[in-house]
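Note that one protein chain is taken out, while the other chains of the complex remain in position.
Moving on, here comes subunit A:
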Amino acid sequence: MNSFALLFLVLGLGLIGWLTGRARAGRLIRAAPKRSHSRPGQHAAYVAMWTALPALLFLTVWSAISPALVRDAVLETPAAASLPSFGFQRDSILGEARMLADNPEAGAFNEEARAIAPVYGAAERRYSWIGSAATILLAFAGFAFAYSRVTPTFRARTRVERTVMLVLLIASLIAILTTLSIFVSLLIESARFFAVVPITDFLFGTHWSPQVISSTDPGESLGAVPLFWGTFFIGAVIAMIVAIPFGLMSAIYLTQYAAPRVRRWMKPILEVLAGVPTVVYGYFAALTVAPAIRDFAVMLGFQYASSESALAAGLVMGVMIIPFVSSMADDSIAAVPTAMRDGSFAMGATRSETIRRVLIPASLPGVVAGMLLAVSRAIGETMIVVMAASGAATITLNPFESATTVTKQIVDLLTGEAEFDSPKTLAAFALGLTLFVITFLLNIVALRVVKKYREAYE
């Protein structure tokens, strides 16, 4: 039986559990209304939970481990004795066997696979039956247990509440666990990289050309400083030169000057900018902005102006970040108490004096936090730089020259033809880890600043 059918079966049993539990509780409570603790609906939920949850939990675990069990079972049969004992080839034969077991018409490269396919199919069927039977059995056992406990004095309500809390807790842990496991997997792959390439070469080396990696000294061409510089230059310098002033000024206009009517249509339009997919910004940068900047650079007299300049990517990235900065600044300016504004007006300060001398200093921590978050977004941004920045890793201060970023290089490294455990591919993980750590720290600092600032006015 396949998992979907099983899932619906278990849910159906849960529904039946709910109905019968409710009926029984209702009957018992009617008989002794004074002594009852929980409402019939709560008893019903209790029975339904016991029927469905353990069975579903088992089903989840089972579908995760059963492929491995099937494989081991196949390998123990005499038919598998002729297979190569380890590695890639055996895995691919087994994979084909599995495919053939599901669909005998499919073609196969390895003749061994055709021989094993029936064995594989049998093992799969056997384990599927074991799993289905155990699931259904568990559902019935859970139902019987819970049903037998339904009495007027049984405290179903507290138990249901506790289970609900547990489910919510697990749901909220999923995001945290995912972050953790991403971090761990990055860490493991990076450790493999650093086993080959010394960490100092990677962090402080100024030469990056992963296309030619010498086998004797792989660290020599995997120095990431040009990438860090490019990322910093494009994301934290050029993009912020655009995003911070424009974002801040639009926030000031929207909170302090704009009539409510203007604000009502202008703010959504600004927020639409944040919803534009970055790939659209990417081709805007590559097709429209970059050529214009190259022409401008040529006009200024730069002979070797690149059409993949740092400036093009940075400018468009800055525009992309504007709504981000603007809405953070908007929030923190609006959070400055009106009393502070009135106090300044009452001293005879004009609007712009009030903004410059009172509102901005008072909202500065929030604005700074917004900028840090914006920086962390900008340096993690991929699509624009993939499309508009070049792959040439140079350390330059000239915005018309080409520069590359960490994210762009990760894409290049992983979309190549290289094997999965070469230093070249593993370097992508080390870069990812570095980026992860940097943005993580930026976010922590930003959140701390915001928190501290919130306390100041509450």
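Here is the rule we go by: contacts are C-beta pairs under 8 Å (C-beta built on N, C-alpha and C of every residue); 3 or more make two chains touch, one makes a residue touch a chain; residues count from 1.
To be clear about the criterion, contacts and distances are computed from a predicted model.
When the listed names "Hydrogenase expression/formation protein HypE", "ATP synthase subunit b", "Phosphate ABC transporter ATP-binding protein (PhoT family)" or "Sigma-70 family RNA polymerase sigma factor" are checked against UniProt, the chain not shown comes out as "Phosphate ABC transporter ATP-binding protein (PhoT family)".
In the complete complex, the residue from A:Ala122, A:Val237 or A:Met340 that touches the missing chain is A:Met340. Checked against the hidden chain, the listed residues A:Ala349, A:Ala392, A:Val411 or A:Val445 yield one contact partner: A:Ala349.
Considering A:Ala48, A:Leu83, A:Ala251 or A:Ala362, the position touching the chain not shown turns out to be A:Ala362 (whole complex). Interface with the hidden chain, as seen from subunit A, comprises residues 259, 337, 339-350, 353, 357-358, 361-362, 456.
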